[in-house]
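So the structure is just underneath, and the comments pick up after that.
A single protein chain has been omitted; all remaining protein chains appear in their positions.
What follows is chain A.
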Amino acid sequence: MSRPEHVAPPELFYGETEAKKYTGNSRIAAIQAEMTMRAVELLNLADDSSHYLLDIGCGSGLSGEVLEEDGHIWVGMDIAPSMLEIATDKDVEGDLFLQDIGQGVGFRPGTFDGAISISVLQWLCNADKTENRPRYRLQRFFSTLFMSLQRGARAVFQFYPENDTQVEMIMGIAMKCGFTGGLVVDYPNSKKARKFYLCLFAGQAAAGQKQELPQ
């Protein structure tokens, strides 16, 4: 099976037909919800009150709906207009942006309590157009994301890495942009169930307080 990010850029791959198929598929929806809950858990939010969260690659709002159920206020961005349209038709509560994360995100410093991203990061590693230089785009993305987070906040990315080299490239660039953290692998022994979560920390919440990578 060919990986979707190799077939076409996301805004083309998730055209109207694919977007509807993706959103209407209950198995995909269930997996997305489950991964979203795990990502939120890995955010390690201070208490169970409402937080202001960024959903990177929010698609049609499957992950956003999970955030809403938890009482969070969210802002979502996606590059596929057809996905965002489905989200608006569903009246999701999040504020929606049509955005190419490789161009950076434009928020004032310390805006968000955390960021999650479900099945998106691998798209950013692809040189799908000649002008798309993955390294430059990753750098632009991570550096602007770092700024937009509260000190000590986390960004958790569930993604499908292609190989170790890709993971190293992503981590290397994220660290260069100020993040610490690492990879959490769920179900490492099952090839089918295995899930990768890149957990990034935007500095320390308080001086001398070291962030530990969750289990």
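Here, contacts are C-beta pairs under 8 Å (C-beta built on N, C-alpha and C of every residue); 3 or more make two chains touch, one makes a residue touch a chain; residues count from 1.
Here, contacts and distances are computed from a predicted model.
When one chain of this assembly is omitted, its UniProt record names it as which of these: "Lamina-associated polypeptide 2, isoforms beta/delta/epsilon/gamma", "Pre-mRNA-processing protein 45", "Trafficking protein particle complex subunit 11" or "Trm112p-domain-containing protein"?
Of the names offered in "Lamina-associated polypeptide 2, isoforms beta/delta/epsilon/gamma", "Pre-mRNA-processing protein 45", "Trafficking protein particle complex subunit 11" or "Trm112p-domain-containing protein", the one UniProt assigns to the missing chain is "Trm112p-domain-containing protein".
With the missing chain put back, one of A:Ala19, A:Ala39 or A:Leu96 would touch it. Which one?
A:Leu96
Can you work out which residue in A:Glu34, A:Glu85 or A:Asp186 touches the chain that's missing from view?
Here the residue in touch with the unshown chain is A:Glu85.
Considering the whole complex rather than only what is displayed, give the residues of chain A touching the chain that is not shown.
49-52, 71, 73, 75, 77, 81, 84-85, 88, 93, 95-100, 103-108, 110-111, 131, 140, 144
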